[in-house]
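Structure below; questions to follow.
With one protein chain removed, the remaining protein chains of the complex are shown where they sit.
Then we have subunit A:
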Amino acid sequence: MGKTIAEKILSNHSGRDTKAGDIVIADLDFMIGQDGTSGVAIDSFRKMEAKKVADPSKIAIIIDHSSPSPNEGVSAIHKKIREFCLEQGVKLYDVGCGVCHQITPEQGLVVPGNLVIGADSHTCTYGAINVFSTGIGSTDLAAGMISGKLWFKVPETMKVNFNGQLPNGVYSKDLVLAFIGQIGADGATYLALEIGGQAINEMSVDARFTISNMAIECGAKAGLMEADNKVMEWVITHSKKKPNPQVADKDAAYKQVVEIDVTKLEPQIAKPHTVDNVCGVTEVAGTPVQQGFIGTCTNGRLEDFQVAAKILRGKKVKDSCRLIIAPASKDILMAMIKDGTYQSLLESGALAVTPGCGPCVGTHNGVPSDGENVISTANRNFLGRMGNRNAFIYLGSPATVAASMIEGQITDPRKYL
């Protein structure tokens, strides 16, 4: 019997010929933490009575979730992280560098075939460049830092094929929302996804990150894609590390195969308060919105802002709305300044916050008021997610958010393309 990508990467890192269901202790290529989880990881590290991390060159901590600090409680956590990184020789990406899931691939910290953990659920993002990367808790991160290893249950795999050519105005965000709406919030629990098909092959690497990023929203452990030429070119531009790309065998065993025809898809919206509460944009078009947000590890990349800027060019954000943008990294911010996207969005009435998670996690940078509706490019719309349990969060693509800001209501972006 052949192997899936997940089985191959976990075999390569455990020195064993593993198959789905096996429990393995595997060597980690890289691990990350962020400011919401690393404080607890450092506490666990101390409680485990460890003195040194196994290999500081395989660890990065990124301060992105509440960055810069909005209050003294967060400041204390940031201080603890800075002191730990200095003490252990661990690379710190401090306030303003960007979101961990943009920094990690962009700075070349991970390459195809790697096994990576992160104390953040959206660590699955790097699956788009053929990295088996998965979210874990803080104490698992501490164990990983100390030993360089972690135990894994080798997952079964669900294959997902996005077939056909993407229609105009429909983006990778719409694909992943449609998929999650179809299989549900626990549709892939404990499974690795192998994502492919014509629509994936034809999209940019940045667009692919959006899809792998949201694998966790249906419970998946990883959101793996093959490393095609586009990925290998992207990786060589960003990293000096040696890639070891993995493809599934033709006779690999899949728990389930899901085929999705993208050719008739319209822009998708996840309605409050769950990510799998998905409909076509026409069903909710006209719903008033007071705040828009473009950014996050899902949709805070250069092409996301370029799409939004194109729709908003020569137009204004409606007076009843505010549009917040947060580039996913400083490099993206600099690229936006260079190509005019930044100025264009600001001229249309957007306001920009520090590269990082922005208002996604509800700690700062735009907590909505009671009764307000928000349209966001983030990956979660849970009740209270943005810091107010009396607000309502709709999720969509950057194009949908931009179009909605022109009209002050949820709007089908296709009329502005």
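As a working rule, a residue touches a chain if its C-beta (ideal position, glycine included) is under 8 Å from a C-beta of that chain, and two chains touch if they have at least 3 such contacts; residues count from 1.
Simple rule for what comes next: contacts and distances are computed from a predicted model.
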Complex member absent from the view - protein name from UniProt, among "5,10-methylene tetrahydromethanopterin reductase", "3-isopropylmalate dehydratase small subunit", "Amino acid/amide ABC transporter ATP-binding protein 2 (HAAT family)" or "Multifunctional fusion protein"
"3-isopropylmalate dehydratase small subunit"
Of the residues A:3, A:65, A:238 or A:301, I need the one that contacts the missing chain.
A:65
With respect to the chain omitted from the figure, which of A:286, A:371 or A:384 is a touching residue?
A:384
Contact with the hidden chain (one of A:16, A:149 or A:315):
A:149
In subunit A, positions touching the absent partner
23, 25, 35-37, 39-40, 44, 47-49, 65-66, 71-74, 76-77, 119-121, 123, 135-140, 142-143, 146-147, 149-151, 153, 185-186, 189-190, 216, 219, 221, 274, 361-363, 380, 382-385, 387, 389
